[in-house]
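So, subunit A:
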Amino acid sequence: MNRAYDKSARLVCGALDIDLAELNDWNCCGASAYMAIHELRAHLLSARNLAIAEKEKKDLVVVCPACLTTLTKTNHYLAEDSRFKRTIGAGLKAANLQYWGSVKVRHLLDVIVKDIGESEVKARIKRKLTGLKVAPYYGCQLTRPFGEIDDKEFPTILDTLLKWIGTEPVNFPLKAKCCGGLLMMTNEDVALGLNRNLLDCAQQNGAECIATICPLCHMNIETYQGDVNKMFGTNFRIPALYFTQLMGLAFGFSRKELGINEELIQSQGVLEKHLEVIR
Partner candidate 1 sequence: MVIDLTERFEPKIVGFLCKWCAYTGADLAGTSRIKYPPNVNAIRVNCSGRVDPTLVLKALSAGADGVLIAGCHPGDCHYTNGNVKTIRRFKVLQKMLDQFGIERERVRLEWVSASEGERYARIVENMTEEIRALGSLNWKAKLEVVA
Partner candidate 2 sequence: MTKPKVAFNWASSCGGCDIAIFELGTKLVDVANKIDIVFWPAVFDYKYSDLEAMPDKSIDVAFFNGAIQNSENEHVAKLLRAKSKMLVAFGACAYCGGIPALANTTNRDQIFASSYLETPTTDNVEKVLPQTKVQVEEGELTIPEFYNTVKTLDQTVDVDYYVPGCPPVGEQVSKVINQFVEGGLPPKGAVLGASEKSLCHECKRVKTDRKITKIVRTYQTIQDPEKCLLEQGIICMGPATRGGCGSICLDANMPCRGCYGPLPNVIDQGGKMLSALSSVFDADTEEDIQKLADSVVDPIGTFYRFSLARSLMRRTKP
């Protein structure tokens, strides 16, 4: 299902004339677990990506908020802590790399809304998604802890984009609440509870599907709906779609191209109600 994110993001970027170039020899950002086990090494991983990007004179665009947070955190530390900078510098030197701190790290959503803008997005719309009620789900990492993209607790940037492509973002007060994250593996009860709150809130507010920007959120929402239903006696069947998939639909790409129908909870029925081709 994450392949769908990759596919759809590339298609959407192509349509918007965003020239994406895959970073040469990139490595894991060092997120989550590694940060907790060995912080310095995790930062080194992240700094390596930054250094390669700088060498190639590129800024970084990521679609995963965990990558975003890690890379941004490394960037911040490097700018503020000269000792840290020297340590990282020594590590990079071992790999024949150096990093001066010039690389900007952005999330694709941020780039599309702030740099590309409303008129460019709207100009590419080929199908209407009118009336499709979507719960805009941001998850916990897009805006936290830096808040550079939007308000940390109550972001609206995805709502804005969803409106541009003709959908109807519903009131979704839990939009930046936790999906359960990795707790799904260590403390499933808690994670399922959090998940239920999200699904319940989306349903109460009339959402037909949930728009996501984070692969982990997406997985938790989709994969565990059955478990939630079992545990709480509920009957949720709310499909989750990446924001790029929704954009891709509006831009006229086929469902197959966008990886729609690969999901566990089929969105077909919901989408068919609203999709119409602009003639």
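For anyone wondering why these and not others, all candidates are chains of the complex that A comes from, given by their letters.
The rule is short, and it goes like this: a contact is a pair of C-beta atoms (placed from the backbone, for glycine too) under 8 Å apart; a residue touches a chain by one contact, two chains touch by 3 or more; residues count from 1.
The structure presented is a predicted model; accordingly, all values stated were derived computationally and were not measured.
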| item | value |
| --- | --- |
| Candidate from 1 or 2 that touches subunit A, complex-wide | 1 |
| Contacting residues of subunit A [partner candidate 1, same complex] | 82-83, 86 |
